[in-house]
Structures are given as C-alpha cells and as structure tokens.
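Structure below; questions to follow.
Just one protein chain is left out here, and the rest sit where they should.
Order of writing sets the chain letters: A, B and C. Residues in each chain are counted from 1.
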Amino acid sequence: MKQVRIGLIGTGYMGKAHTIAYRTASAVFPLSGEIVCEMLAEVDTQLAAARAGEFGFKRSTGDWQTLVSDPDIDVVDICAPNFLHKEMALAAIAAGKYVYSEKPLALNAADALEMTEAAEAAGVTTLVGFNYMKNPTVQLAKEIISNGEIGDVVHFRGTFNEDYLADEQLPFTWRLQRKFSGSGTLGDMGSHIINMEEFIVSPITQVCADLQTVHRQRPLPDQPGSTGTVENDDQAHMMVRFANGAIGTLESSRIAWGRKNGLWFEVTGTRGSLIYDQERLSELQLYTADDASNRQGFRRILTGPEHPDYAHFCVSAGHGLGFNDMKAVEVRDLIEGILTDNPMWPDFRAAYEVNRLQDAVEQSHAEGRWITLNRHE
Amino acid sequence: MKQVRIGLIGTGYMGKAHTIAYRTASAVFPLSGEIVCEMLAEVDTQLAAARAGEFGFKRSTGDWQTLVSDPDIDVVDICAPNFLHKEMALAAIAAGKYVYSEKPLALNAADALEMTEAAEAAGVTTLVGFNYMKNPTVQLAKEIISNGEIGDVVHFRGTFNEDYLADEQLPFTWRLQRKFSGSGTLGDMGSHIINMEEFIVSPITQVCADLQTVHRQRPLPDQPGSTGTVENDDQAHMMVRFANGAIGTLESSRIAWGRKNGLWFEVTGTRGSLIYDQERLSELQLYTADDASNRQGFRRILTGPEHPDYAHFCVSAGHGLGFNDMKAVEVRDLIEGILTDNPMWPDFRAAYEVNRLQDAVEQSHAEGRWITLNRHE
Amino acid sequence: MKQVRIGLIGTGYMGKAHTIAYRTASAVFPLSGEIVCEMLAEVDTQLAAARAGEFGFKRSTGDWQTLVSDPDIDVVDICAPNFLHKEMALAAIAAGKYVYSEKPLALNAADALEMTEAAEAAGVTTLVGFNYMKNPTVQLAKEIISNGEIGDVVHFRGTFNEDYLADEQLPFTWRLQRKFSGSGTLGDMGSHIINMEEFIVSPITQVCADLQTVHRQRPLPDQPGSTGTVENDDQAHMMVRFANGAIGTLESSRIAWGRKNGLWFEVTGTRGSLIYDQERLSELQLYTADDASNRQGFRRILTGPEHPDYAHFCVSAGHGLGFNDMKAVEVRDLIEGILTDNPMWPDFRAAYEVNRLQDAVEQSHAEGRWITLNRHE
Partner (left out) sequence: MKQVRIGLIGTGYMGKAHTIAYRTASAVFPLSGEIVCEMLAEVDTQLAAARAGEFGFKRSTGDWQTLVSDPDIDVVDICAPNFLHKEMALAAIAAGKYVYSEKPLALNAADALEMTEAAEAAGVTTLVGFNYMKNPTVQLAKEIISNGEIGDVVHFRGTFNEDYLADEQLPFTWRLQRKFSGSGTLGDMGSHIINMEEFIVSPITQVCADLQTVHRQRPLPDQPGSTGTVENDDQAHMMVRFANGAIGTLESSRIAWGRKNGLWFEVTGTRGSLIYDQERLSELQLYTADDASNRQGFRRILTGPEHPDYAHFCVSAGHGLGFNDMKAVEVRDLIEGILTDNPMWPDFRAAYEVNRLQDAVEQSHAEGRWITLNRHE
C-alpha cells in the first residue's frame, strides 16, 4: 500500500486540527494509501519534540527548513502564521514537495501570485485550506444550484462574523499588524466567505467596499498601561457583481458579539432559495417555488448518507458532523489528489484569486469607488 | 368625550389595514377620545359606497377632494397609490386637516420636501405610516440600545426582503413604473429598513449603493404576448455610515424567494448584540457580554406585558401580536397626538429624510461613488 | 342590516380579549350583520360603568342577572371566573339567549353535562372559547391531515406549558382552589391541548394519567407569613389512545419556566409529520415523505392568504397574526352561526366531552390505571 508522508509545520490551532484530520480521515474514508505522520516542525527543538509526542508524529525538528528538505517527506503542510506562508511554500516548491497551506495563502496578491507561478512552473500540486466548502452540507448546496433546482442565481448574501476580538480589552497580537497578518477580518474570515461565494455561485468581477477599524488601540500584553495600534480592519463590507450577472453583498467582522462561527449565506435564484448557517453546519434550508403554492416554505434538510461524503462518517441521517470533520474531507482530497495524481482544489491559483480580490477591496475602500477585475465563469 | 373624525382615501391593502387598526385601537387602548370612521373615498361613487358599508364608515364619496374639504373630517388618511400622495396631502394641508399618509411619502425628495414645507408652514401635524417601528418588540430593541445595554453601537445590518415579485411571470403593474411608483424595492420596502435603522441607531450620513432590475420585462395583463418594461429596481444594496461613527449595510429585494416579511436586522454594540426577524415579530434576540463568559448566548425574549405597549393587547407574555396590531399602535399615536396636541413621529420631515436618502442611493448607483448627506444625531 | 347585540359578563383578561375581538372582527370579516356591544356586567355598578366606557359598551350593570334578562341582549358572553359559568349559563339558557362561554365550561363533567342538556333541551345555540383551534395555522394543519397529506395519523404529542405560576413566591389565588377552579393546569391549559388533539386527529377513548402539585403552599396575599394550601395540579401527564387506533401523550404545566404560550404539538402519520408551536403561531412545519428522499426536511410554512381565513386579515403572506386575531375568528363563527342559524363549534357538548375526559384523568391518577371512555370518531 502506498504511503503519503506528512511534514507538518506549526502546532497551534490549525496544526492540531490538521493532525486530528489525518487520524480521522484514515478511519472514515477508504483511502488509496496510508497517511504517515512523519515529521513535525516547531519554533524550537524541545517544543517540537513534545508536540510530536502528543500529536503522534514520528520525528520532529526545531527548524522548518530541515523538514522541507527531508527526502522522506511527501507533503509540506504549512500551519505557521500567515506571514511565513510565502517563504515556506517557496522552499517546499523548490524541494518538489506537495504543498498544503492554510489560508490566507499570502499577505497580498503579489506574494500569492509569486507563489502560484512558482508552483505552476515547478509542476507542484497544491491545496489551500478553505475547509468550509468541504462540508457535505455545502457540497449539497452546490449540487442543488448546479442542478438548477433554484433556477438561475440572482443574488448571494454572505457573512462571516465572529466575536473573537469583540472585547476591546483583549490584548494586541500579531494578527493586528499588517506586516504579519496583512488585512484584518477581510483576510482572515473574509477570505472564506469570498471563496465560498465563488465556489457556490460565480466569480466576482466587480467590487465596491468599506473597511473599518473600530478598536484602534489594544493593550500591549507585557506593558501595563501601554497600547498597540491596530493596523487592519475589524469590519469589512463588500457590494459585489458576479460573472453570471447576479449581484450580492459580503461582510465580515471579528467584533460581532454573539457570532461564534457565523459563516452564513443565502442564495436566491429565479425558482427558489438556499440558506446555510455554519453554526448549524449539518442543516441546509431549501425553498423551492416548485412546491404547491400553499405548501411552500423553507425546508430544513439535515445532511445524511444520501448527500455527498456523509455516508463515510455515519450511516444515519442527521447525526451531525463537526468542525474537524470538514478538515477530514479536505485531507481526503489531499491524499487522493496525490495518490491518483490529480489536481486538487482550491489550489494556489484559486487562493491567489482570493488574495487578488482582497487587494481590490482595499483599493476600493481607499478610492471610494468600484474596482473591476478581469475574471470569468 | 372628544371625537377624531377620520376621512380615509383608498380601500386597498392599506385602506383595510387602517380600518382594522381604527377598530382594534379603540378596544385595546384607553384613548383620550373616540375614533369616528366618518367618510371614505374611492375611485367611483359605487365602489366607495360598497366599501363604506363593509368597512363601517358613515359616509362615502367617489371624489377624494370632497372628502378633503368636508368640514366634519379631522384627519385625512391617505392610502391611495404612491403617486397621488403629494396632491392629496397638499390639498389636505391647505384645508387644515391632520394628515396621516402611507409611506413612501413621495416619489422623490423634492416632492417630499414640498409637502413637508407646506405642512410646517400651515402648522399641520402629520404622521407617516412606518408602522414596523411601532411593534413593541422594536420599541424594546430601541430601549435596550438607548439604555446602553449592548454598549455603543458599532454595526447595523438590515434587510427587507420579500418574494412578491419573485415569479417572473407575474404581470406588469403600476409599481414597476417610475411615474407611478418612483423607485422599486428601494422605495417600497427599502424605505422601511432605512427608517428602522435611523429610528434604532443613528442617522445615515454617507451611502454607497447598487441597484438592479433582474426581471426587465413583465407580461402586460390585458395583452397576451406583450410585455411592459420594468423601470425600477428589484434588488437594492447600500453600504452606509452613520452619524455616530458606526457603519452598516442595508438591503432590499422584492424577488427573494421564501422571504415573506423579511424585515430583519442585527445591531452590534461594544457589549452585546440584538437580532430582530419580523417573520417572528414578537421575538427579540439579545446577546450580552455581561453574562458569565461560559453562559453567554443569544436570548430569545418573547414580548410581554413588561415591554412597551404590549400589556394593552394581552396580560400574558409571549401570546403574540400580529401585523395589524402594529398599525393599531400607530393609530394610537395618531389619535393621542391629535387629542393632546403633540407632534407625532415619524412626521413628514422624517419621511422626507427617507426620500432624500433614497435619492442619494440612486445618485450613488448612477455615479458609482459614495454620497454624503448633511445629517446629524 | 341585522344586528347581534352582545351582553358581556366580566371584564378581566378574557372580557377585554372578547371586546377587542368584537371590534376587530367587524373590520376584518364581511359579517352578515352588525355587532352591537350592548351591555356589560361587572361586580359592582361603578366598575361596570367605568369599563363600559373604556370598552365601548352602550349600557352597564352591576348585576349580571339584569343583563341576562334584558330583552335587548341576543348573546350572553360569559367571561366570569370558572365557578360562575354554570349558574350564568343556566340563567342565559332559561332566558333563551345564545350563550358564548369561556373555557373550561364547568368545574367538572356533571356540571358541564347539566349545562349541555339544558341548552339542548331549550334549543339554545352555544359556543365555548377554545380559540386556539381558530388559528388559520391550526386550520391548515387540520386541512393537511384531512387531505391525507401525511397519511394515516399514528401519533400525537402535545403540550401546553406556561410559567405563570413557576415562581413559588407568587400569591395564593382562587385558581388554586378546587371549589373555584376545579382542577389546576389540567382544566386551565390542559383543556386546550385535549380539545386541540380531538379537533385535529381523533377522540380520546382511553387515558392513563399522572398529576402533581409541586408548590403545595403559596403566600396568602393579605396575611404576611401565612400560606394557603394549593388544591390542584401544577403538572399533568396523560398517555392517551384514540378512536382511530393511534396513541399519544398530552402534558400541561403552569410552572414550566420559559414557556409563555407553550401549546405545542407534533402529529405523525404514515407519510409525514406536522409540528405546531404556538409561540410562533403563524408557522406550521410540514415533513412529507413524498419529497425526494435526499430533499426531505421539515418545511416552515408561513401562514398566508392561500390558507383558511388569513386573507381577511392581510393580503401578504407571512405578515403574522396575533393572539387576539384568533378570538376575532371565533367571534366571526359566533356571529355567522347566529345570523345563518347554524350550529357553532365547539359547543357545550364538545366542551362537556373535554370536562368528561378531565374527570377521567383525575380518576386515572387516583386509581393508578387506564380509564376507558365510550367515544367514537
């Protein structure tokens, strides 16, 4: 049986989520090969060794470049902070590895394009962790739209709001600085809702946007009484127009009290509508004008074994998948892409398009006007 | 006991709703006087007489000008189509009547301003039918915000979507023509969500907007095979900035399958959030960061006798008010305003501000840029 | 035009609700005659006069027997406390009046039977205020079941829970004494859910029940430190079997924190299910096995003009009816029953059947066994 040997860089939130996904995917899916958790890299040797023990990796290193150049690594899995993605990915590409990177791919479109072109030139297959579209419920939404079950799409309204920075007393971090994080909620959660819209409906061709930093100063963690200046957006608004002629709005906020995983969208077509709320990630609401007029209503479909990928997790409908299960589907795509030698999606180029749109958002906000992007269905 | 004698013009959807409200308000509220349904005007004498019988009005006329000039009418209640509001209101003002007009006040800001200035010059008290803000649940939302229970408001997201024109085979009507209706969903339902935001939070000082007509041709009702050209918007988007420094988005659609009374808003503050969904008009969801951190969640408050105005309808909490009950509260405001000689709200000037904003929306859409309005808290 | 002249006894919660309904029904429905609020009776002359002014009744009396014997009264409307229903109804029947009584009809089945037989012997038409089944949403539920859209009904689960006595510090009242109120939550709210089940599905033929008083002592309102002994049930459970072969459970509680109008039911058939929650009284959830298997889900139908009676209130779907609107439908049934000389439903006999079942519940609880009632479809 073939093996896919993973080299994971970073053991924070996403590093652990990837590790869980490697384990879970092995048991859930009939993979074409075996996942081997080969090596783990962290910022120092001791931490790396400790985490490798916890996470069940065979080897560890305090130097990510050692991992990248190791001949027994097939996939470089980048879960380090955003500003490090570029250097790591370019090194992994140069080493001829498969590259699996967390999102956002880069701090700006220029960097993302450089990474994309390097991967394409080297013939390296890539995958970026926009995991939410891997949810069977979202796949079902796409299937319904593709089938024309709600007619032609005329509108998309999407938000991705959370409250993880709603408390203005939360301390200053790297996420609030442009050099380490690029844009704010736009790049962090906004990239998910942009990607979701483009996956579900149609590419964005025009955008007009507004950005705002609400809490401009945050306490510096180690300097009582001192504050750091927040350099990126807390709230982001976009009016958008799509290649298919529809229009929509996208929003993101990291200060929206009460929202915990508020990736939410409503898609309206000429014959029906869909609503998805990621805080209830195994439900899809479908309204169809094909029902008798006096029996129409939003129908709460609980994802089950008749829907994409769900049956691998559970044979009973409505039993519910969780956050980590979406990553397990993503890992399945990674492993099968590698073992069948097929492209994966979303790859670096798709992620570059998200970065490119984010740059357009910032330009639109700065110039107070619509920005047109040359993009097609 | 004092009487307030009503002259109602128009007996369609709103004419009947007003009639129900006059009856219901009499029984629900301890009014300072008696409501007399004095005279009703319709487009011809016969229809007027028939409807006066059904609606319980004492007299009727086929000529609205007769009604306006009748000395035994105190209030001219305008429920005629939008394009007639101006002429009727100006005549009623000239006759020194109280004027109670349905929204939108006028087809454009210039007309609304002329009407407003005429009323103010004549010292005539006016009220415009933005009934949704009369809902006890909405009044509760305003009370919570005013008390500072969610801190300082930093965001408002509101929609008012319905599907009454979602079916593209629905026939061409006056609502789709600029000379009779002005703008489309922007003026019809958009005016409600604009007014709601300004009532709840803060005046809009800047707007950047997008408008779209999706179904550009509709069948002419009496000419098989022929179509009429739709002249106004099916979908409207606004990015907005408020006098208090917060930002938000507003949307309206008349083609949003599944939405029946989709006036919905979420207000985010620095210490909590509120969500209101008018399809569940007796519920308000409150999230407060003042709850223990491991017990926080959106709290579904069912409106009850401890909240504004509800106790007049029912002494038990959560028993639910209906659409017509909101009009009954509005009628209470009308009658009490008259009998206590106090201003009513929203008056013509407030409604003019909504029209003015709608004009700015159309200008913004045409010019692809932000429009600034000179408005204050 | 014919008139129906109302004599109302009692001006508490229900007295006011009836008054609102008389007013609202007049404007909402095209009635076959005019409702005249003729006379109002209260416990003393002064209170009666004051309330007649507020409620808009022409005359008033401090002696209900004066009202009952007045020749210009057509309908005696009994909104007095439960223990007075019998005496008042018998007097009204003797006077040949139409009788419109609040529920529960009587404190026990023997009294209810006596009242029923008196009415039937006198040929007097009666109506009892089980208003919740008048809700267009509930009528829609019945229509769906009658059409066979969910197949044959195999199960009904219903509750009617509120929290109006959940706080154990609330004072002792007449509702807690058997001589004034009969049973507790069983008679008060339980009667509604029993009646609802029998309206929607099938008569109950067997019952096995449990009753419990949780808060056995309550503070006496005027005697600090003293308490009164609660004589009836706070919580009621019933396992039931129906004439059609289906089974179910019914529950009621008056101490269920958080429930404000918790009349809730789920009906399961061989091809689908329905859910109704009266805290969202304009919504019905329908699940049908006739949908494609991978598109099945509970469908939230918002009541609208295509459903029974709704169009009289509003021409737009989903705009929502309220608690008082259900009473307006009931009043329409009363007035039309009288003017067209047709029976009304639920009449005294139907209400007696509810009382009879309540007696069986108390017997079952006392004897710890199933009780069989001789009843048919």
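Note that a contact is a pair of C-beta atoms (placed from the backbone, for glycine too) under 8 Å apart; a residue touches a chain by one contact, two chains touch by 3 or more.
Nothing here was measured: the structure is a model prediction, and the numbers come from that model.
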| item | value |
| --- | --- |
| Per the touch definition above, residue among C:269, C:304, C:318 or C:346 touching the missing chain | C:269 |
| Touch criterion as defined above, residue of C:142, C:157, C:295 or C:375 at the omitted chain | C:157 |
| Which of A:43, A:110, A:314 or A:373 contacts the chain that the document leaves out | A:314 |
| Residues in subunit B touching the chain absent from view | 285-286, 291, 293-302, 304, 306-307 |
| For subunit C, residues in touch with the removed chain | 150, 154-155, 157, 159, 166-168, 208-210, 212, 214, 235, 237, 239, 241, 247, 249, 251, 253, 255-259, 266, 268-273, 275, 287, 289, 296-298, 368-370 |
| Hidden partner chain, residues of subunit A it touches | 13, 16-17, 19-20, 22-24, 26-28, 30, 54-56, 162, 164, 259-261, 278-283, 302, 304, 313-325 |
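The rule is simple: only the chains that are shown with their structure count from here on.
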| item | value |
| --- | --- |
| Averaged-CA centre spacing for the pair subunit C and subunit A, given as whole angstrom | 54 |
| Centre-to-centre distance between subunit C and subunit B (centres being mean Cα positions), rounded to whole Å | 35 |
| Rounded Å distance, subunit A centre to subunit B centre (Cα mean) | 41 |
| Touching two or more other chains - residue numbers and ranges from subunit B | 259 |
